[in-house]
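All protein chains but one are shown at their positions in the complex.
So, subunit A:
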Amino acid sequence: MQEYSSQAAYDRGEAVCVIGAGASGLIAVKNLRENGFEVDCYERDTVLGGLWNPQNQHSPLYPNTHLVTSRSQTEIPDFPMPDDWPDYPSAAQMLEYLTSYAKHFGLSEHIWYGSEISHLETVEGARFEVVVKPAAGSAARRLRYGAVIIATGHHWAPNLPSYPGLDDFRGTVMHSSQLKDPSRLRGKHVLVIGGGNSGVDIACEAAVNAASCVHSVRRGSWHLPKYLGGEPSDYALARLASRPKLLRRFLTDRILKGPKRLAQRMGIETPGHGPGDEEPVRNGRYLEHVGDGSIKRRGEVARFDGYDVAFADGTEIRPDLVVLATGYQPKIACVAPELLGGTRDQPAPKLFARMFSPKAQTLAVAGLVEPGVGVLPIVHWQTHAIARWLQVRKSDPERAESFKLQVNAESSHNAVSAADDSPRRRLVVDAEEYLASLGRIIDTLEQEPAK
C-alpha cells in the first residue's frame, strides 16, 4: 500500500461507495439516499449518463442508437419519461432523461467525476477500503466505506474476435463503438459482423448509406419487429405473461407467427427456445432491407486475406470497411474476481441473486444482467433491495439471517446453464422469473419484524 500514500485512509463511516455514474449508478445513488444513506459516487469520466452520453470517451453508442425496448417498459418505475415522447426514445433523449433524473433528485452533488476506483479490499470485517485514482494530477486517495455498490455496467470492453489474417487486412476494421459518424459508411462497401442488436442496427444504417452492405451472422436468432399487434412488442409480450400458462403459450405463438415466418423466408432460422430466453433482435426494418436486397446475409467469416474476406461457405467479398458489432466483454476491473465469486482463470462473477457478492456482505453489483427487457426498472428494484438489505443488516440481525438463506435459495433458481459460450449469455436471466425473485427478496426485507 506504500505506493499510494502513507496517510491513514479517510474514514467515511457508514457511507456507501457507488462506482459509476451511468444509469445504474444514478439509480443506486438515488435509492440509497432515499433510504437514508450517505453516498459517494465515483465516475472515471467527466460526465454522467455512462453509455448513453456520447461525450463519454468510452461510449459504445453507434449512429442513430435508439432504445430497443419501449418507453413504458424501460423508464425508471418512480420517475416516468414524459408521455409525449416516442415509444422508442433515442440515445439523446435517454441522456436527457437521465440528466433530468440526476437533477430532479439532486444526485450531482454526490458524484466525483474523473475519479477511477483502482482497487478495493475488505477491512475490519464487512467494511471496505477503496483507492480512488484521479484522472489527472494529485496522488491516489484511500477512503473507507460501510458498503460498496459496483455499477460500472458491461458495455465497455469491446469483445474483439480473431480471424486468420485479420491483422494484415488492407481495409479498415473498427468495432461498432468506434463508428460514431454515419457518414463513414457513405459510398463504402461495408461488411458488418455480428447478429446482435448493434449489428442489425448498423447493417440497416449501411443499407441506406453505404454502396453495399454484407452482414455476416454466425447463428440464427429471434427477429422481432418493434411493434406487434399494434403495440410495442415488449409490452405486447409482457402483457401475455399474466395469463395462465397454456393460454399464454398459445397467444404468444399466435402473435409471433408472422415475424417467425418472415424470418424463415429471409433464410434465418429461429432458435428452438422462445424469444424471452435470449435477447432477441428488435428491429422492424432489417428484414425489409434483407428482402429488398440492400442487406446481403452471409454466414461466418473464415479468414481475411489482403483486401478480401472469405466466408465459411467459400464465397469472397472485398469490403472497404469492416464493422465488428461483436458486443462487449463483461469486465469488472476494480475488484479481485474472488470477491465476486469468480476465480483467476474464470473471472466471470457468480453473484447471489445476480447482485450480492458471495464473499462480502456489503458488496453488491447493480445492473449486471441481460434480462431481455428494459434494464433500468430491474436496476431500480435491485438497488432498492440492496439499500433495504444494508438497513436490515444493521438493525435486525435475525431477519438478516433468514434473508441470507433466502438469497441462497433464490440464486439456485436462476443458475447459469453451463453450455454457454458467449460472454453475454452468462448474464442472461428470464425477466419474469428474476422479477419474481426480486419481489420475494424485497418482501422478506420489508415485512414487519416479528413481535
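Structural remarks
Assume a contact is a pair of C-beta atoms (placed from the backbone, for glycine too) under 8 Å apart; a residue touches a chain by one contact, two chains touch by 3 or more; residues count from 1.
As a convention for this text, contacts and distances are computed from a predicted model.
Note on the omitted subunit: UniProt lists it as "Alpha/beta fold hydrolase", one of the names in "Molybdenum transport system permease", "Heme exporter protein C", "Protein-methionine-sulfoxide reductase catalytic subunit MsrP" or "Alpha/beta fold hydrolase".
Within the full complex, the residue among A:Asp78, A:Glu300 or A:Asp396 touching the omitted chain is A:Asp78. Touching the missing chain, out of A:Leu32, A:Val68, A:Ala238 or A:Leu287, is residue A:Ala238. Although one chain is hidden here, its contacts on subunit A can still be listed: residues 34, 72-73, 77-80, 82-84, 100, 103-106, 235, 238-239, 241-242, 377, 381, 435, 438-439, 442.
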